[in-house]
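Here the complex is missing a single protein chain, while all its other protein chains stay put.
What follows is subunit A.
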Amino acid sequence: MGSGTKVGKVRGLGSAKSGVHHWVAQRFTAIGNALLVSWLIAGLVMLPSHDHGAVAGWLAQPIVAVPMMLMIVSVFYHIRLGLQVLIEDYVHDDGLKFAVLVLLTFYAIGAGAVCLFSVAKLAFAGGPL
């Protein structure tokens, strides 16, 4: 296979499929991460104490719980997209690639769900307010 761009060389290889969407979503979540993860780091560093009461009480406030949940969605979506690229670059066997991508999807959605549930639990049921 040459490296030219003549149409004959790319014909029959299939369409670019969801590539553009993937690329754009990676960048939208990148901006979300930049804002929200910086916010989390600043918020954590500024907490006067990091005992359970302080952390749980902080996370339970709506003004913290909502951006936190947004951050979780943005981060795990970005992770799902980002590690997918890594896998596609280095895992060449179709069967193994499929299996690893399934594993990655379970990780991103599963861990994201645990995080969202934890914040929701603190916000609705826990933490002194």
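Please note the rule applied: contacts are C-beta pairs under 8 Å (C-beta built on N, C-alpha and C of every residue); 3 or more make two chains touch, one makes a residue touch a chain; residues count from 1.
To be clear about the criterion, contacts and distances are computed from a predicted model.
Asks: Refer to UniProt and select, among "Iron-sulfur cluster-binding protein", "His-Xaa-Ser system radical SAM maturase HxsC", "ABC transporter permease" or "Succinate dehydrogenase cytochrome b556 subunit", the name of the complex member that is left out.
Replies: "Succinate dehydrogenase cytochrome b556 subunit"
Asks: Could you please point out the subunit A residues that touch the chain left off the display?
Replies: Touching the missing chain: residues 1, 3, 9-10, 12-13, 27, 30-31, 33-34, 37-38, 41, 45, 49-53, 55-56, 59, 72, 75-76, 79, 82-83, 86, 92-96, 107-108, 111, 114-115, 117-119, 121-122, 126.
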